[in-house]
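The structure under discussion is supplied below as structure tokens; questions concerning it will follow.
Certain chains of the assembly are absent from this excerpt, and the rest are unmoved.
Order of writing sets the chain letters: A, B, C and D. Residues in each chain are counted from 1.
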């Protein structure tokens, strides 16, 4: 249903995404991993048409995504929801309004400007919020919520779009582990219950392994790994992160275990001086 | 550790010396400019500063001397001139409103990252500069020539200036707006108007409003002044009574009191509202 | 008693810079006669000059009669009138002229009922003071209260503005000054209308005269009373003799054809002062 | 999930959104109602009828064109040519531009084949070109009356009374009265902008002045040209330059003076620096007062004491701005970062030292930037204040507008004012960057 061929993006001389190709035949939960700057965000942004591609083709159920213009392009964006690392909600607006923004692509500009959202949309928004367990915050301002709650509002907005596909750009990178888990679980549940395709950029191997059906690894703009999470050995990870033999998986983990030796060293120093 | 690279010291003393020199020069230039400018202005003036100082209060004294015995008529004058005051305030309000709305569009169109069309950004910016640079009185006088006297020329003139002044402040606010919500809205397929209205306006509206209130206060003053050149309102009345002099100072005093109270009231009102907007709960 | 400078105030009517240029000859003669620095000042309206005279920063000016009255009423000790301009026929009066556009079908004050009437500057004798007193005497119904007989009564700000406003149809009729001699088509021999015609601002064929005041005494050249006597004498003599000395300069200063200046004193303006008092609160 | 709880939530969300919807309609509704009120209060419908587009057209035409007068004195019969009818634009006696043929019968050629001839006996002929449907006009003065060959029905381009004839066509304008016969021809451009007719450099190109042979034997070309340009009697570049300078001077003196006066007073008015409630209240009310009375009114008040001139304008700006700065500065002082002061205080510094090192370094850049911002805005105020009493470019501009004839000068002044304000704007932001970013 999604076919990407030779997708390329160049910023000046810097090639952010370099002839990436892959196809997805049925709704899957896909994780994209790679070091910072590997081109993960750029790829998702091109698929959603937030950024224009330099070359290549993206086809979704027969639609030639990259050539869409104007209304057709906005329709595509409304079919292809996007979730961001920083949530990208309107912080000063209440939660329901933020969720209702998911329908903007479909409603007339004038009506939305005067806040004329149909009643059933409002009900649906509440239902979605309830499903994500944050219905009681519906009337609060988005900025008053915790990070994990805000990300769930963003997911609610995405669901409101009734999208065929959800793109998530490092959805848990700014969350603490507790919230990260809630959010990843929500995404997984949506994938399973609604059968929507989910493509998520992730920055830790363990998250990708835990939640995804398929993992794509990128390095310097190229796809260097594509397979089931079980195939993601330490060797494969080394290739993706371009690390040497001293690579240890923890270097990409959110758990900051590596600080321990340091603290011990400091203690030894301190004892030496005392 | 006892070893200190003497370079750091030399470097620091060098910097200290240079800084002292520069600030000395800047200070000297400033004092020189101020002193020579003052002497020049003093010389070109009809009356000198020192001779004039003892007489500073003569004019107010005249006004009070003329108005005080007729203080009983003051309330009547206040009533007489109230409609003119209303006109002045209306001029300010309409021009702030109209200029503010246009400023919103111009500022959005000239902010990088928000502009509908990125290319003409410099055009809109120059346009704002131009609006700001032309003093209201110039536009008002020309429009009075074409449109005849009355409030409309003043309104257009002030609105024009307001576009430039508010446009600049607004676009500074816009530049600090968080683009993430806008991007979020783009990703759902929102149009430009929707992105601006739902993504930008909620963030910046309190600041816009705060600046617009400040401008309104300034515009009340500006519209009173334009009355001096025939644009109607309280300024026109004030000028006529003031220049009549002895004999109508009681009316002048009444108008002055009206004008002054209005300015103070709006000043206090707008700073109270602005304080609430920036510190307290926002209204939107 | 010494003075360390001499300031001459000039009233409106032209481009500020043109005014300064017209008076430059007088400034030069004065400098020569007094041996001190002479400065010319051209404030935007009557009030600027009046304030200067009252505050002692302006030493000499040629005022309108009403402006003199205003100065006198504020401070009788501030200035004294010394000279007055003489017309070509030897008189020293002029008129306030009410006028309207010919195509507006207004021939007299009767036709002005319900129309807009315009004064010039509130400190002007012919542009406000005299007409505001004499016009209501023309008919029982006529008052100067806006919205009463006239639909509105406005101040245009000055003679030039009144002429332009009438010509443009902004107001239906206005008053300005003229000597009332010579042809209407030329805007008379001297006065604001003549200047407007000379400048190509109006075509007198489009205008009609609808009212004319009794003769108004020409405004005096005044000197500050506090000036040393010999300075006052020198300046009086200088201005008095300017017509014989330099006709061009006299033309420039007097804003038109003149026979020069003659002495005058305070008593000539008593009626104007009374008129002004009656218009004050 | 379908239960009373979710119904309550639906209701709450709907209430929230209908509240927002109400606001979304109420605010524009109130604004609209207000605008409708203004529409009638300001008599906008009547405006269209009051507006005089002809005036606008004159203004625009005059802004980029000038007229040359060819005048015959009907008493003496002398013909003179002068630009804008001003004495300083006179062609020297007996000379004329090539489109005027002086002689027994003076012929004035107008554009598009129109022609005017001054005939002896105070008569004139207006010749329309071949093929023009309008009939030629002949007129003369007889017994102090205008006599013409025009019939009863006056064509549109003619205005006639017994004492005056006026012909206005697209080619020019002619007037005939007892005293004078005049023709006006319009040209594009600002004539005599560089040199007046009496200057030897008039009509020479820039190139021939800069590099050509000496034109006036007395002076070198450059020096002569610069001096003639500078002293141009028509455009008065020298006076205009002085007026601009005077305007900037007023703004500078007013702003700098006000900042210096407001600086110490602001400490008295700031809550965190002044213990005395009464002093604080008093100073604040003084700030409000001088700010509330506008600079313009201060100009009138001060003109009694100081008379007209730039000092009066500067003092008026100074008074108003003392109020503005006082308010701004004291607000800045109230927002100072107390951490820095505490840091200095913890070393045992005296009060003065605390101010010097804890307060001054953080507020000076803010004050400076506020003052520089006001400098630019005061340049505009100085223009306006000058227009009313003080002097400077504002006086020149308003007087030129009020007399309503020299629109090209008005245009010139407006351009200069815009350039001046823009210059002050960039100068002040340059200074801001220089003084605040880099030390």
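Worth pointing out:
Basically, contacts are C-beta pairs under 8 Å (C-beta built on N, C-alpha and C of every residue); 3 or more make two chains touch, one makes a residue touch a chain.
The shown structure was predicted, so the numbers you read here are calculated from the model rather than taken from an experiment.
The complete complex stored in this file has its protein chains present as A x2, B x1, C x1, D x1.
Definition applied: only the chains that are shown with their structure count from here on.
Just count the C-beta contacts per chain pair and the biggest one is B-D. Of all the chains, the one whose CA centre sits at the greatest distance from that of chain A is C. Computed centre separation for the pair chain A/chain C is 82 angstrom, with centres defined by C-alpha atoms. Remark: chain B and chain D have CA centroids separated by 18 Å (rounded to whole angstrom).
Note: centroid distance chain A to chain B, computed from Cα atoms, is 47 Å. Listed for chain C are residues 7, 9, 41, 47, 51-52, 54-55, 57-58, 157, 161, 164, 168, 170, each touching two or more other chains.
In chain B, the residues that touch at least two other chains are 44-47, 52, 55, 58-59, 62, 145, 148, 229, 242.
If you draw each protein chain as a dot and join the dots that touch, the picture is not a line, a loop, a star, or fully joined; it has some other shape. Inter-chain contacts, as defined above, occur between A-B, A-D, B-C, B-D, C-D.
Taken together, the chain B residues at the contact with chain D in this complex read 19, 22, 26, 30, 33-34, 37-38, 40-42, 44-49, 52-53, 55-56, 58-60, 62, 87, 90, 93-94, 97, 129-130, 132-138, 141-142, 145-148, 150-152, 155, 221, 224-225, 228-229, 238, 242, 256, 260, 263-264, 267. Considering their complex, residues 7, 9, 39, 41, 45-47, 50-52, 54-58, 70, 73-74, 121-123, 154-157, 161, 164-165, 168, 170, 276-277, 279-281 of chain C touch chain B. Of all residues in chain C, only 7, 9, 12, 14-17, 20-21, 41-44, 47-48, 51-52, 54-55, 57-58, 157-158, 160-161, 164, 168-170, 183-186, 198-201, 203-206 touch chain D in the complex they form.
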